[in-house]
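Complex shown without one protein chain; remaining protein chains in place.
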Amino acid sequence: MNQGRRSFLIYTIGGSLISLLIAIFYPILAFLKPPKNKSIEVSSVKVGKLEDIPPDSSLNFRFGNSSAILIRTSSGELKAFDARCTHLDCTVQYRKDMGIIWCACHNGKYDINGRNIAGPPPRPLNSYKVVVQNDEVYVSKI
Amino acid sequence: MINWKNVLFKIIILFFSLLLIGRMEKSYSQKKIDYCFSCHRANNDESAFLFSKDVHFEMELSCADCHGGDPTQKDMGDAMSTENNFIGVPVGNKVSELCSNCHIGEYSALYNSVHAKYSIKGEEWIVQCTTCHGIHNITRVKNRISPVNPFNISKICAKCHSNISYIRKYNPELPTDQYEKYLTSKHGLLNSKNDPKAATCVSCHDNHQILSKKDPRSSVYFTNLPKTCSYCHSNQEYMSEYKIPTDQYEKYIKSVHGIATTEKGDNAAPSCNDCHGNHGAIPPGIESISKVCGMCHAINAELFAGSPHKKAFDSMKLPECETCHSNHDIIAATDQLIGISSTSICIKCHSNEKLPEGYKTAKKMRELLDSIVALESTITKLVSDAEQKGMEVSKAKFKLRDIRQIKLEIKTVIHAFDLSIFEKKTTEIFNLINEVKSQGEYAIEEYYFRRWGLLGFTLIIIILAVSLFLYIKKLENKSE
Partner (left out) sequence: MRNKVIRDIYRWFDERLNLQDLIQLANKKYVPIHRHSIWYYFGGVTLFLFIIQVATGILLLMYYKGSEDLAFESIRYIMTEVEFGWLIRSVHSWSANLMIFCAFIHMFSVFFTKAYRKPREITWITGMILLFIALGFGFSGYLLPWNELAFFATKVGTDIVGVFPIIGKPLQLFLRGGEDVTGTTLSRFFGFHVAILPAIFIVFLIFHLILIQRQGMSLPMNIDQSKEFKTMPFFPNFLLRDLLLWLIVLNILAILAVLFPWELGSKADPFAPAPAGIKPEWYFMFMFQTLKYIPAKIWIIDGEVVGIMLFTIGAILWTTIPFWDRKTERGQKNLLINYLGLFCIIYIILLTILGYLS
């Protein structure tokens, strides 16, 4: 009887010890697994491959907790801006036909350098730095 | 009892006063003897003739007060000798400095103005007192012949400001059409009809201390401009004969535009002049109002022009934007404007009996808007609930921002008054709302997962701890 209780104790200790170790090591192993979303750096974001953005086109992407816009001009130059319009925070877009950055909310217009040229925007767009490395486009805060 | 001392004192005082008056009399009459003036007039000098009509002559000032020298000397050489401080014709800034001997306030105002910049030759200011007021024929402003009289002032300003080649030398970006515009403005029209109350150049720009419109001290700086216009336009008594309202300023400062300019300092928001024109100020007509508003609200104006309302408004002679949004007291549009409730604008024309088609559309649009508002507040609550629980919901919050943006866009596309375009936008919002909802719900689930995980962990530890405890007890019992 005593022997039985003892071995029962050994089993509960062993069993719960193993579960405890699992409960401890499972989170640790999960922690060590690299996450899918690799955007730690809010101050720098990989936007994509250079070939994904042909000349005279644009790409809106998420930059930290705000939206940003990457523009490739017809001459192939890359420019990136905070895509929040300085008027009322709407997201701006690139207008091929006019060759400007344009806000749909109140017809705010910025030139290709982000300067406010027409409409209500009170300030130019904040610009970011664009770096191309091995055909990958990175945008970072200056 | 007579106080002799007192009497004597009074007599002495009287004596000296008489003496003083006599001396003053003497100098006064001496002034009358002005050999400068009498000689120059005798020699048919034009300046002397002009000066005889000058306000300063009237005030008994002599030539010598500006030109120096001694007017009491009969001999020309003595009168115009350097010992007698003769200056001759003052040049450059000396002119205004001479005026400043008496008109110090006006001088310092000019000194601070844009006009007190050096001319292209770099020798003197662009404008001296005499540039506007004349030289020897200076008269009171009220005098109809004064160049700065309200009926002449715009011409005197235009002398330089309408001269394209002249202005270009100083400020190539400054327009030169102000005078022409002014003539077409309500102010200019009244002025040409001899109305002295109508605003002239100096009414808005100040007379002596004229500053650039980019100078925050300027009366026409964008934050100061509404106040400047209201100086006359809010004065009931002053405006009474024109039969126009005087509450524009009061309405404007409470409007979305007024708050943007005066409180937020947003120089892109319209001030009075942006809608009415500045030099050519006149109220926009019924037919042009949408063009004026459309300068900023371009898409709204464009969509409206293509909407069925355009024709209807034109035929009913309704002003386009103003009918729904009013003019000076315009506030940010709310969903209240749409629909068939008593606060809505649509219902004013689109009653179920008269225009059932529009009635139905308005009803449908409002229903969609209301459901967006309701859903948005639910998911905002869900997300903030998850946030309160310490969960990370920045992605969902980012999407909430997108929803706000499309809501703004809806306020634009509504001007097409087309249900299909409207529904395209609302569908976008409903999709986003679903995404946010699922992310928020996931965060809440994760929150409970953590709690259940903790419970499981605690149970394991309790089992292990209890069995370990029993094991220790056993061990100690055995050893005893």
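A and B label the chains in the order they appear, each numbered from 1.
Methods note: a residue touches a chain if its C-beta (ideal position, glycine included) is under 8 Å from a C-beta of that chain, and two chains touch if they have at least 3 such contacts.
Since the structure is predicted, the reported quantities are computational estimates derived from the model, not experimental observations.
Screening B:194, B:288, B:351 or B:394 for touch with the missing chain picks out B:394. Of the options B:76, B:89 or B:475, the residue whose C-beta touches the omitted chain is B:475.
Residues 20, 27-28, 30-33, 35, 37, 39-43, 64, 141 are the ones on chain A that touch the missing chain.
In the full complex, chain B touches the omitted chain through residues 390, 392, 394, 450-451, 453-454, 457-458, 461-462, 464-465, 468-469, 471-472, 475-476, 479.
As a convention for this text, only the chains that are shown with their structure count from here on.
Inter-chain centre distance (chain A to chain B, centres taken as mean C-alpha positions): 41 Å.
Those residues of chain B that touch chain A in the shared complex are 266-269, 296-299, 394, 397-398, 401-402, 405, 408-409, 412, 456-457, 460-461, 463-464, 467-468, 470-471, 474.
Within the complex, the chain A residues that touch chain B are 6, 9-10, 12-13, 16-17, 19-20, 23, 62, 65-66, 87-91, 104-107, 116, 119-122.
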